[in-house]
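So that we are looking at the same thing, I have put the structure below in structure tokens.
All protein chains but one are shown at their positions in the complex.
Chain IDs A, B and C follow the sequence of writing; residue 1 opens each chain.
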Amino acid sequence: MEHSSGFSLPNSGHNRDAEASKMGMWLFLFTELLLFGGLFVVYMVYRLLNHEAFLLSSFELNVTMGTFNTVVLLVSSMTVAMSITAIQKGNAALSIRLLFVTLGAAVVFMVVKYFEWSAKIHHGLFPGQLVFDNLPKGEGLFFFLYFFMTGLHALHIIIGAVLIAVVIYRTRKGLITAEKYTLTENAGLYWHLVDLIWIYLFPLFYLIH
Amino acid sequence: MRIGASTFAEGVDLSLYIIAGISIFFLVGITAVMIYFVIRYNKKRNPKATNIEGNNTLEVIWTVIPTILVLVMFYYGWMGYKPMRTVPGNAIEINAYGQMWKFSFEYPNGKLTDSLVVPLNRPVKLYLNSRDVLHSFYIPAFRLKEDMVPGGKNYLWFEANLKGKYDILCAEYCGQLHSYMLSSVTVLPVEEYEAWFEKAPTITDEHPGLTVMKQNACLTCHSQDGSKIIGPSFKGIYGHEVTVVTDGIERQVMVDDEYITRSIKQPGSDVVQGYMNGLMVSYENVLTDQQIKDVIEYIKTLK
Amino acid sequence: MNTIKQNHNDQGHEEHPIVSYREHLSTLVALLLLTVMTVAISVFGSNLRTLSVATALLIASVKALVVAYYFMHLKYDKKLYTWLLLIVGVLFVSFLILTSIEFLNR
Partner (left out) sequence: MTSTALNVNFFQAKKGLFSWIFSVDHKRIGLLYLYSLLTFFLVGVTLGVLMRLELLNPGKDFLEAKTYNQIFTLHGVIMIFLFIIPSIPAVFGNFFLPIMLGTDDVSFPRLNLLSWWIYIIGAIMALSTLIWGDGPADTGWTFYAPYSVKTGTNVTMSVLAAFVLGFSSILTGLNFIVTIHRLRTPGMTFMKMPLFAWALYATSWIQLLATPIIGITLLMIVAERFFGIGLFDPSIGGDPILYQHLFWIYSHPAVYIMALPAFGIVSEILPTFTQRTIFGYKAIAFSSLAIAFVGYFVWGHHMFTAGMSGPARIIFSVMTFLVAIPTAIKVFNWVATLYKGSIDLQPPLLYMLGFIFQFMVGGLSGLVLGALATDIYLHDTYFVVGHFHYVMFGGTGFAFFGALHYWYPKIWGKMYNIKIANIAFAIFFVGFNMLYFPMMIAGLMGMPRRYYDYLPEFHLPNMISTFGSWVLVTGLLLMLGNLIAGLRKKNQPKVGRDPWGGITLEWQTLSPPPVQNFDRMPVLPKDGPYDYEHKPVIKED
């Protein structure tokens, strides 16, 4: 049998291919978008069916806190984007600092979210609580969707934060450099998606009255 | 197929024949061509294949022809369907209910039945409602089917044009005894129908509690002879202790007036051990207090 | 043996233009302005009702596009990604339209 040595396939699945990783991340983001998309369909239909109830319920939400969190997320998006610029320029230290700002923003966002949720739960508006069970027609759906959608979003914040922590760790270790920063890019893409979804959640829940 | 017994049958059958006709033509034609090719161009007869990349004219032809054909099929399907959603103004309006696993009907004069009786050649409109899960009201002979959805926004109408008795079936899966959820529709000449319609429900010596139970499909899940169906049997339970699960905790309760009333109004509150929760709906707004009393009196008699 | 010309071996990292800090900062300013706009419309324009919902969603979409275009580097990436994102958007919007056709006509 012939040993045709010294040949390797030009396009190999075992090569490091930054473009492929990025494409994979984008495709994953598409599925994430449609995961939330399904919930937006539910939101739209129930809002069409229970127009007034949704408007009334949204008064329960705190616009100030919502706006504050929006700003927090937008700023964190910028710092992630900037950290990519920093690593491209070879400034790992700055990149790490910017990522820490993002991480901090994630924590702030979650803390604010915690206060918002506990206020609702305190009012008995969580599914299964007494007030929730006796809400007028349609309002229960609003609060269910509020908890379900912001909860799923918060879960994404946590995943994104973990991802960013990994990026910080690897940048420190010198594993992410000006030549090789795919992970930073992908974590950034994921973080922007979290922001993107919040951009829609915010007006749909807080600003409809 | 069954004989069509409503005005819709013609439209439905016509579109069925048209689609089936075109389909069978293509199925037989393509299969024949395929078999012919396999024989004619067999390796032995045709050792050297000819490479033909494709043919744009052919591609256009076999895009355009199916397009026209499917639009024709759509058209006939639509025309056969259109009258089903155009209800004449003078239709007799009847409420139809589905519940696990029984159909029931309420006539304009308050008459309650568990099978349908309709006049010949008169439009009848049914408002479809469900007391628990999805059901589907299906009369094959009328070529008619609409789902019974809780919340009750769906309806159907028909005009029977052939005397006789036809099956009503449930076509949407609705749980354990789905295939036994049957009823019938009897088509009577107008005079006979009117006579039937005016006649007060026959007074029987049946226990009023039993009548209530029959009307509300209690007996599809609870037997009177001690056998276990979906829920506990009624036989000999009155005055006895049973183990129930209340909010996940087991406890003993005496089956008395209060317990039975609670079980009818809030079936989920104390579920007898070994039975499923969630299958029974609340009858709080369905039964009157007097009816509940009748039921309790009847259960007492089942020793 | 016939070997294939390896004219484009596009493995590894393709060249990415470096986006300036300044551009990121102006993007953020634009996003913040848009946020202020939506909140203002919602708080002060409550008599506009449906109109305000429509504008809120419109502004949200503008913000989303800004995020995707600048922060997510669509501006500098292959056009493929922009197209794919648009297709996904169209798909999702058609789900919304089809279901609303159904529920609005009940």
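Side notes on the structure shown:
The rule is short, and it goes like this: contacts are C-beta pairs under 8 Å (C-beta built on N, C-alpha and C of every residue); 3 or more make two chains touch, one makes a residue touch a chain.
The structure presented is a predicted model; accordingly, all values stated were derived computationally and were not measured.
Among B:Pro66, B:Pro189 or B:Gly236, only B:Pro66 touches the chain that is left out of the view.
Taking the whole complex into account, chain C touches the unshown chain at residues 1-9, 88, 91, 94-95, 98-99, 101-106.
Taking the complete complex into account, residues 1-2, 8, 11-12, 15-16, 19-20, 23-24, 26-27, 30-31, 33-34, 37-38, 41-43, 46-55, 58-59, 62-63, 66-67, 70-71, 73-74, 76-81, 84-85, 128, 132-134, 136, 138, 140-141, 143-147, 149-154, 167, 169-180, 182, 276-279 of chain B touch the chain not shown. Where chain A meets the omitted chain, the residues involved are 1-5, 7-14, 17, 19-20, 23-24, 27-28, 30-32, 34-39, 41-42, 45-46, 49-50, 53, 127-128, 132, 135, 137-141, 144, 148.
Note that only the chains that are shown with their structure count from here on.
Chain centres here are Cα averages; for chain A and chain B they lie 45 Å apart. Centre-to-centre, using mean CA coordinates, chain B is 47 Å away from chain C. For the pair chain A and chain C, the distance between mean C-alpha positions equals 15 Å.
Within chain C, no positions touching two or more other chains are listed. Partner chain A is touched in their complex by these residues of chain C: 6, 9-14, 16, 18-21, 24-25, 27-28, 31-32, 35, 38-39, 42-43, 46, 52-53, 56-57, 59-60, 63-64, 67-68, 70-73, 77, 81, 84-85, 88, 91-92, 95-96, 99-100, 103-104. Taken together, the chain A residues at the contact with chain C in this complex read 10-11, 15-19, 22-23, 26, 30, 33-34, 37, 40-41, 44-45, 48-49, 63, 67, 70-71, 74-75, 77-78, 80-82, 84-85, 88-89, 179-180, 182, 185, 188-189, 192, 195-196, 199-200, 202-204, 206-209.
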